[in-house]
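What you see is the complex with one protein chain gone and the rest in place.
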Amino acid sequence: MSELDGVPKPEELLKIDYQPPRKGWMDTPVNFKPGTYNYPAASKNHKILELPFPREWSPMEEDWKLPENWKEIVVNGIAERLSKYRSFKVFMDICVRCGACADKCHFFLGSGDPKNMPVLRAELLRSIYRKEFTAAGKVLGKLAGGRELTPTVIKEWFYYFYQCTECRRCSVFCPYGIDTAEITMIGRELLYLLGLGINWALEPAAKCFMTGNHLGVYPHTLKDTLEFFADDIEDITGVRVEIPLNKKGADILFVTPSGDYFADPGTFTCMGYLILFHELGLNYTWSTYASEGGNFGLFTSHEMIKRLNAKIYAEAKRLGVKWILGGECGHMWRVIHQYMDTMNGPADFLQEPVSPITGTKFENAKSTKMVHIMEFTADLIKHNKLKLDPSRNDKLKVTFHDSCNPARAMGIFEEPRYVIRNVCKEFYDMPENTIKEKTFCCAGGAGLGNDENMEMRLRGGLPRGNAVKYVQEKHGVNRLACMCAIDRATLVPLCDYWAPGVQVTGIHEMVANALVLKGEKERETDLRGEPLKELEE
Amino acid sequence: MTFIMSIMLPFIIILFLLLLVLGVVSYTHLENVFGIFIPYLALAIFLMGFLYRILSWAKSPVPFRITTVCGQEKSLDWIKANRLESPFTTLDVIKRLALEVLLFRSLFRNTNTELNEGPKLIHWSAKWLWLAGLTFHWSFFIILTRHLRFFTEPVPFAIQFIDKLDNLFEIGVPALYLTDALIVAAITHLFLRRVLVPKIRYVSLPADYFPLFLLFCIIGSGMFMRHIYKVDLIKVKELALSLISFRPALPEGIGVLFYVHLFFVCLLIAYFPFSKLMHLGGVFLSPTRNLANNNRSKRHINPWNYPVKVHTYEEYEDEFREKMKAAEIPVDKE
Partner (left out) sequence: MYDTGKIITGLIVFLCLITFPLWYDAFTGKAATKPEPKIITKEKQCVEATPYMRDSHMKLLIQWRDRVVREKMYSYKGSDGKNYTMSLTKTCLNCHSNKQQFCDQCHNYVGVTPTCWNCHIIPEEKS
């Protein structure tokens, strides 16, 4: 496995020492170990997005070329955010350090680094808050849990706020609901004020800003790609699907993460959407401008979320659709569900979503006017609108990974399971403490799914990988289903490493494999071009 | 901050204060200070501080509805939504918060993860923290409530009833309160896990040990007074009533231990608003717990929502028009 060069073997990686060091954490400086940190954002991306202090710098160097008044910038930045976010202010004040969150973080479980305990990750920032904003901290300093803001602290922030995938698992267990994602998001905003970002988050954001999607796919390339999928679909099913693009007067705007039309196995899910919509005869459209459902702004700053997300409503308005349908994506749905309407709404130019096939009103989406495709498809199946042949998925033994954001931001648990159970025969959930609201992250979300960070990803992937391995050994599971584009990219190396033999799939790939189309030919292969049944030995 | 520092510093402070109050009350005649002045001062600090804290939190808006959802959302009619873990209405939210505040729902979920051979990560259910936390808080609350017998005249029936329940088993005379026994056990557990569990010890600050020691002193002096070194309760109540009717009068000869108890209680309530103990108020204001998961059906307003720089469709089309036309993608301007 060439991409895993430099990553220790699982046996090596598993020698995890959960014993914290003797020295206190404030006196333990950060150590940038290759494979566990992310490369800084290229200055061109800062420039495209007009972010301050674009420059070339390296975490490995002593001097990070911080702006002269960096300290003032950070302190003012904290003050501003304290006044804007009650979450931040309350979370800075009320932690009792009970430690319930400590072993809930996948990065802590995989690395044993105590600063990956959510409580300590927050203390990295909280200690500065105390020193700068509380009377006790100002006077007593360390004794009151405060510490001096130094460049070392900034380096520590950069390392550890990019060792958090904002998965929010810790906030499920916290007795006060302290959400480390809030703290990480604000920590990252503060770093961006100093021109410190990571390229794997900022480049997609810059590309998304300019071309409409994270991967920088141009409009004509998007069309070519989708046409190419249509060719493949025709080869496999004998049915030609249409590709409506930027179509004015469509009923529904379909938005999905660009990962779905960019790389396997997401592409198969994308083909799944095309097949489903064709079979339904849906009057819908793709958009080249709003060609991204995901939002790497979420991994950058609140302002960036809004800047990138604005396209979706703008395009829906321009095309004059009735409502919006969203594809299988994780963090996209955190943004759609929890931020979009507030930031870029109200969407009063749209109509309350109604399924044109079943007539079901999606009451739960009546304000945002955007429906999750799993809600849409589950409703279709419930109303018997799809002719399904689950035996076409007979070679699959499936388990389901609840992606962090749809799980803990939306609570969409039963819809995907209902769909999966209807399109395949063997479905096994992973152990209870690793699914639904307690699901473990793929460890590659929030901008961390890059290759330079591979060791940390695989470490963080241990809890998820281990749970997959459990059902693999117990039930012979060979397919890990998920509804998230980042998952479809990151779970692949994760499974190869921790549970070899398990492949990753989107749900609509399985739907399309099972879906019997009008006028289709006898299917010999699945969408991957592999035989429908395992060859008998 | 090393462990020794974190734990010794509050220990020394508390020890010093203990000796101070013992010495002062025994050898001088400053009972007025400890019996009247400090309680009023502490109460004033508590009230002002508490209000200030809550209002300063309230001053910052909740820009986004960032509920942490822990159960099935309300979506399609035939899928049963979990209204407690994924509240949809304000009533649901109240229920969820009540469960959180009264029964520590989130802590009840606690697991303990172990890495075993295999490798196998095992996530055990771990309820001890929940049990100790819940026992501590409820005991504290009941103890506080039954102290009202010193502040009310005549003692309301409900308070007498709670008192009676609390010494239901009539162990010894005066009877051992159940909550006294429970709170000692619970707080000892909380203290020991902080000291003995390496992870927790590593994150603990002086501010974590200080309230624990303070509580040990309060509980200890309280129980000592009841069972061993007695004080004159009639006078205690006379003092308490005089304080709350704002006609402070200090009866002679209450007993020095009482002043220790009272002083540490005053310290606790004065320290309260400026410490982590404010989680009492904070838990109600936590946006991940006190908001409904109805984001897509009801728009949440951010008071500071401001316009941002976006890349408009017009700009986009200007850039890609030729390519789009060549690929027969519809454009707005030919």
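Order as written gives the chain letters A and B; numbering starts at 1 within each chain.
Assume contacts are C-beta pairs under 8 Å (C-beta built on N, C-alpha and C of every residue); 3 or more make two chains touch, one makes a residue touch a chain.
Just so it is clear, the structure is predicted and the values come from calculations on it, not from any experiment.
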Contact set of the excluded chain (shown chains only): B
Per the touch definition above, residue among B:156, B:198 or B:330 touching the missing chain: B:156
Residue among B:41, B:58, B:168 or B:192 that touches the chain left out of view: B:58
Interface with the undisplayed chain - residues on chain B: 47, 50-51, 54-55, 58, 61-63, 65, 148-156, 159-160, 163-164, 170, 173-174, 230-234, 237-238, 241-242, 244-245, 247, 281, 284-285, 300-303
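Criterion: only the chains that are shown with their structure count from here on.
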Centre-to-centre distance between chain B and chain A (centres being mean Cα positions), rounded to whole Å: 33
Chain B to chain A touching residues, read off their complex: 1-3, 9, 53, 56-76, 78-80, 82, 85-86, 100, 104, 106-107, 109-113, 115, 119-121, 123, 125, 129, 133, 193, 197-208, 274, 276, 278-279, 282-283, 285-289, 293-302, 304-305, 308-313, 316-317, 319-320, 323-324, 326-332
Chain B contact footprint on chain A (complex, rising order): 10, 14, 16, 18-20, 23-27, 50, 82-91, 93-100, 102-104, 109, 114, 117, 119-120, 123, 134-136, 142-145, 168, 171-179, 182, 209-212, 218-220, 223-224, 245-248, 288-289, 302-303, 306-307, 310-311, 314-315, 318, 336-339, 341-343, 345-346, 360, 362-368, 370, 372, 375, 378-379, 382, 407-415, 418, 431, 433-434, 437-438, 462-463, 466-467, 470
